[in-house]
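Report on the structure given below.
One protein chain omitted, others in place.
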Amino acid sequence: MGHHGTQEHKEEAPVTYAEVDSTVAKMMEPPTLGWYILLATCLLCVGVGAASWTRQILVGIGESGKSHPISWGAYITNFVFWVGIAHSGTLISAVLYLFRAKFRNSIYRLAEAMTVFAVLTAGLFPLIHLGRPWFFYWLMPYPNQMALWPNFRSPLLWDVFAVSTYLTVSATFFIVGLIPDVAIMRDRAKTTFRKVLYTVTALGWSGSHTQWKHYTSAYLLFAAFATPLVVSVHSVVSWDFAVSIVPGWHATIFPPYFVAGAIFSGVAMVMTLAIPIRAVYKLERLITLQHFDAMSKLIMLTSGVVSYAYITEFYTAWYSNNPFERAQFWFRPFGDYWIAFWIMAFCNCMAPLALWYKPLRTNIAFLFVLSIFINIGMWFERFNIIVQSLSHDFIPAVWGYYNFSWVDVGITIGAFGWFGMWMTLFIKFFPAVAIMEIKEILPPPMRNEHAHGH
Amino acid sequence: MTSIRGNKVVVGVFSFMDDAMNAVKAAKAQGLDYRVYSPVPNHDLEALTYPEKSPVRFFTATGAVAGLTFGFALAILCSLDYPLRVSAKDIISVPGFVVIGYECTILFGAIATLLAMFHFCKVPDIFRKIGYDPRFSQDKFGVVVGCGAAQTDEVSEKLKQCGADEVEVRNGL
Amino acid sequence: MSQEPLVSINRRSFLKGLGLTSAVTAASCASDKTQNIYSYVRGEPEQIPGVATWYASTCTECTAGCGIQVRTRDGRAVKVEGDPRNPINRGGLCALGQASLQSLYDPDRIREPLKRVSGVGETARFEPISWDEALAQVSEALKESLAEGKTRAVVTGEMSGALGDLVSQWSKSFGASHSMYDVLQPTALAKASELVFGVYGIPEYSFDRAEVVVNFGADFLETWISPVQFARQWADSRRSAKPVRVFHIEPRLSLTGASADHWLMNKPGTEVRVALALLKLVLASGRGNNLASDVRQSLVGMTEKVTPGSAAAEAGISEEKILSMAQYLLSAKRSLVIAGGAAASTADAVSLHVVCHFLNSVLENVGTTVNLNRMRIPGTSMESMESTISAMKDGSVAVAFVHGANPVFTLPSDYGFEYALRNVPLVVSFSSHLDETTQNANLVLPTHTGLESWGDVRMYEGAYGLTQPSMSPVFNTRGLGDVLISLAASAGKPVSDAPAQNFKEFLQESWKAIARKHGVAGDFTKFWNESVERGGFFPQAEVAPADRVRVQVNRSVFSLPFASVAFVAADATGHEAKKDEHYDDKGPAAHDAVPGKEVLVFPYPSVKSFDGRAANRPWLQELPDPITQIVWDSWGELHPSTAKELGVAQGDVLTVRNHFGEVNVPVLVSPYVSEGMVAIPIGQGHGSYGRFAQSVNTGNVLTLIAKTAVKDAAAASVAPSVALVSARAKAFKAPGRAKLVKTQGSDSQHDRDLARTRLISEGTDGALVTKGHNAAEHSHDVKQMYQQREHPLYEWGMTIDLAACTGCSACVVACYAENNIPVVGKQRCYEGREMSWLRIERYYDNGTFTNKEDIPPPEELSVSFVPMMCQHCHNAPCEPVCPVYATYHNEEGLNAMVYNRCVGTRYCSNNCTYKVRRYNWYDYEFPDTLNWQLNPDVTKRTVGIMEKCTFCVQRISEARDSAKDEGRTVRDGEVQPACVQSCPTQALTFGNLKDPHSAVNKARDTDRAYKVLDYYINTQPAVGYLERLRYAKS
Partner (left out) sequence: MARPFKSPITLILIILTISLVALFPFGSTEWWGSPGSSAVMAQSGEEAYGASPMGTYKNLGIRDGVHNNGQAALWDLHIIDYYRIFGPPQRARGHRPEQPIRFSHITHVQQNKMDCQYCHHSVAKAAFAAIPELETCMGCHKAVTSGSLQSRGEQATDATEKSRLLQGAAEVKKLEGYWERKEPVPWVKVHVQPDYVHFNHKRHVKAGVTCQECHGQVPNMEVVERVSSMKMGWCLDCHRMKGASIDCSTCHL
């Protein structure tokens, strides 16, 4: 800590503490009509999702498009998609923190919020997907009159632990990071509502030297804990598949492949969120083009890893001479769902190649379009893995098709609405850009520059 | 050291960090208790005010170890409590339980860290902020020096000398 | 099973029948409500609540006469199983017989006597009427008709035994005509026997004694004569050291054809030419000296004009095949030549049967594989039907009774049966179901089904099956016999010398005669009780087949037509000439103006719907047709080239129309039907009969068929049977698409080694050698990651012999019945949500070991059936993935499934290699009265729960329970899951793998044993398969 970010603003006047405060505070000014429309849209989507889920519970899980043999479909696709989205948030907030990558500070809050809300969204899917969601608590190891415990050998139970740990740790990390910023808001608040809200949520933070001491120490430790989670959570999610024997799932490459894919999709999602927020709230001086360049490079890297993993899957299938694997990987590009495969290949492997052309890495419009492409591509990647593998496995007599249903679509829309709803509320009520951490990379105000040790 | 509690405190509001640091040095020299409020944590400030390492890390380690133990114990004991065979797997399938142990390590470690941090930072504590000023969270530095009622003028003077924009004498809590 | 008996339970919200004396309670539909316990008012000595009672009886679904055992729980029949003591079926039972319960509990059954108040046919409306009132009306009408000098007619289905006697005696005393009709009765075969052997009847065939069978289309594993008996014989031979070699010649691949070694697809109507060519070749080799020389001479003359080459050309099969068939027939010690099924039901069916009979005579099969001592005498007579119909049309019939037959549906419409019925002032239907014929009745007096009534079946001289009621009647119905006796009594016309008060007494009287005939000495009551307990009386069951070799040729036989059947266009069949004002012309007036191309209509019976009588049974509707794998539908099978000509593709709707009628069937393209024809199963497309039958609204294919006069005067003026394959019709694409629901994903096994076939060929020394997979190729030494588990007492396992599996799907229906598997309907099946725990996979291969991805051409075809259920793998992939232990491995080697623990993650289904787990996507309802059948020993499953084959764990539990009572372990064979029990060929064996002497272990002690996919994924299933056997194509 204590590094100075002055070189980032060479051409312009240096950013001051006060400017950071006022820029961020501006974001939190009373909502505009546009914000209300956005929130209403999100709530409408949540309503669609809730109605779909209600229908599914009342009529039967069969209202979703799953069938025999495709017992997992859109819900698990969404689950993996949202867990994946979460990952880059943790990567940016924790891993880059440990690596002291300064470009993280202005986008990390957004990324971390995205993480928490994405996990919050993802966490719904295992519930939605259950046939008897009212018994979800049987997956928890709680002492009960049945004298029964869950099966700790099941990858799904690992999921329960991994996702709940992830949610807890990332939420903790997120909230702890928010505390000093909420304290700022508390001290600037003008309305009683906000005053009360921030007074309570700031927990009485004062920024005294002992608090900072323990805070920075704890923050580093949180980052240290969150970092292995980046690798482990999606590895565990990938084991849901890799530990099984379904051709197309049973692959040792899955954990790194999933982690890379998660970061890939997450960074894309950060871009999708950051670009409009930056434009609307005029954060150009806080979130600069250098940030986008850095993120673009991350996308290039992870896109490369993901593409390599795709190729490896095909190569492994061919080289193994296993008839089931071979059939599966022939089926993917040329079978019933060829269109899903080629969407994935285009969005995830081909489109990001454009970033090798440097000007595009700072072309905001292009990046926005690309990030949406990647989001779509990554959704289809999961769809391909889950649905394609299941529809074409060992016994040809039971090969089948996935029948996408309106409930599937409704719940997917609901998930986006749910996520959007939290994001929308968040940017209005809490600082979506980390004030304290941006200040941290600015030079502290000094009467005598030379007295400063660096 | 005289505690800042129960005595008078002198609050100095500083625009510049080096001024604030000088004030701290002065307070330290006089053996007065002090507290510094700053908008951001700072290395130099920290070296001056709290040179020791934070004890939070011990809690973290303890939590992590406890989590590891708990995770494995939970998985193993639950499996033994009602031993049911699945496939040909052993009742105690250590490879699978590693995941549980690992996740619990992180979970417990993180929670222990959080609790320790709250403990040491004395939060949540919404109202008891001695000598606090809302500007301290934004762009001002605050040095709060505790002293006897008799010393207030002297200390105020000293803080002004160090470059305080404002100096105020308040009651300690 | 809940804790207490006689309690209405939730999903099993059926009314517990409490015998005659006690009332029943309506069901409470939620377990949270107060539950009541109702006890019997009076105890039934043989019934302990919660303990099953079994009744021996005889199946009355078809005329084969299989023995059954009916399991009843608390006064309700819940399961029908084949009786192992019966000499006909020896324990197996077909799908139709298994589903007889759904006829008993049919929600659309007629529940009380009805009187038609308005409309007729499809517009008929009925109102309830009391039995007394109805019987009074019938009595009155009978009296009036006798006074007016009009006649009476009784039309029944095929009927034997005491009921048959009673009906004919009744008819005699009331001066009524009695005619029987059953569309599938091989009456042409009986006629041919009369012409060749001098006895009218169907000989008993022994497939197990033959070395070579040449079969012209007889579906002896499906519906022909006695399919369960034949299937067992065939399978016994296939498992023996010298398996019977079957040549099957037919225009459309049938289930029976699929099991043949050599399936030859011929052009329809050419069978007789191939048979003649065979006869020629056989005679040419000098055989036939056992015949009178002039007969032999006539035969030679008969075959003069045919050569193997010409026959081959006409039939569209290769000449070598004919030559090799003849060669095999000649070299076999015993052989069998048969004809039957749809392929042999042409207008010239008698000719074909005659040639087959001659072939059997010349090959000296009569007395060995063809038994003339055990003739079944079909009562069906087209002659009598025709005269009855014309009498009805004349208006000379005043009262007509119909029972056990649905001629409006099964008789070709130009017989005008429906019109004839409408011409009768009082039509009384004794049907249990509101079928098409009953819709034309004035009075409906519902009768019992076979499971509620007394009766007997005479299979042949020396085999008498006895039917006893296994439960009190479900509805307000009466037995036909009782009704007739009471009518006779009220009219003062006793039906026998010793007037019986009811039909049971009449039956006992007739059994006294049987006892006398077979010299049973002693107390009749003892004989009767023994027979009831045994389900019949089988004095000659063990007697060796006939020694009576009798050829009494009616010389007119040589003047029969032996040419290929010429199928003339519909408008040229002489229909116009026959058409009278009564005939209701459904077709367009100007047939020629109809677009489309002429095709031959090929209706065929199937195990699913038989002749249509089983159409309202949801189990059978949801049962995938073993060949097409289609559920809940009818279809028109077309050869790809014919489909192309007609411009239709799979899933299009095809209108098939001629002067007589019209059907609209979904197109199913298959290379295994002959060109230029459309094959449509009989039995679907009911206009009335019940909700399930009517859900298939394609139209009845039999309406397309015309009655055909026999061209040859020498035989008979009336064709002895309906010529199913005779009509041509215009076919064209109808608008719209049909939802053809096929439950099987891919027809090919994609070289995956699921169903293995072992080829049998003759070694150099003439001994048979089988060539299977290279054992070394598939044996593998897998290093186990985990220690293999121990099974302290039992390790349940199953062995499935693919060489004996015919794909008949009886096991599937048995599984539905035993395990309360819900029927989900067409739409859910379309979505892939059928619930069947056991499926029969059908693969088209080419019989070699390098299976191609595509299905093979007809001449290379080798069909495999793989019954696939939970394999109870020792390394089960489904178990470790369940987060809540809803599925786990118990120490008896079962892959146990705890339904109530399941939260529905469905991971187990994903991870199941065999995809045998089924998920409750919805809460499935059993419509009222069908729910009476539910097995109370099986746990209910609600929405969101995974279910699967449990090896009928409730039966294992029951056996374990009784073993514990007796302080022993479970005996080998004591536990038989429903599928194993039902299998007509005993292809499935179940038992304890721990016991080295158990049947299941012995069965798999062969080099044919393998386990599906185990080689690839080491699941170590408890279900072992034995490779299918097939003679190498020569």
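For clarity, chains are labelled A, B and C in written order, and residue numbers in each chain start from 1.
By definition in this document, contacts are C-beta pairs under 8 Å (C-beta built on N, C-alpha and C of every residue); 3 or more make two chains touch, one makes a residue touch a chain.
Quick caveat, the model's predicted, so the values are computed rather than measured.
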item: Touching the absent chain when the full complex is considered, from C:F247, C:F417 or C:Y888; value: C:Y888
item: Of C:S429, C:S531, C:N910 or C:Q954, the residue in touch with the unshown chain; value: C:Q954
item: Which residue of C:D132, C:E148 or C:D965 touches the chain not shown here; value: C:D965
item: Contact footprint on subunit C, counting only the chain that is left out; value: 1-7, 9-12, 18, 21-23, 25, 31-43, 48-51, 792-793, 885, 888, 890-891, 894, 896, 898-901, 937-940, 950, 953-954, 957, 961, 964-965
item: Those residues of subunit A which, in the complete complex, touch the missing chain; value: 134-135, 137, 142-148, 210
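The working rule: only the chains that are shown with their structure count from here on.
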item: Pair joined by the larger number of C-beta contacts - A-C, A-B; value: A-B
item: Between subunit B and subunit C, centroid-to-centroid distance (C-alpha), Å; value: 83
item: Chain centre separation in whole Å, for subunit B relative to subunit A (CA means); value: 29
item: Sequence positions of subunit C contacting 2 or more other chains; value: 877, 880, 882, 885, 888
item: Residues of subunit A engaged with two or more neighbouring chains; value: 148, 150-151, 153-154, 157
item: Contact footprint of subunit C on subunit B as seen in their complex; value: 82, 84-90
item: Contact set on subunit B toward subunit A in their complex; value: 15-19, 35-46, 49-50, 53-54, 56-57, 60, 71, 74-75, 78-79, 81-82, 84, 86, 89, 93, 96-97, 99-100, 102-104, 106-107, 109-111, 113-114, 116-118, 120-129, 132, 134-139, 163
item: Interface residues, subunit A side, partner subunit B - complex; value: 1-2, 16-18, 21, 141, 147-154, 157-158, 161-162, 164-165, 168-169, 172-173, 176, 179-180, 183-184, 186-188, 199-200, 202-218, 221-222, 225, 228-229, 232, 236, 239, 436, 439-440, 444-448, 451-453
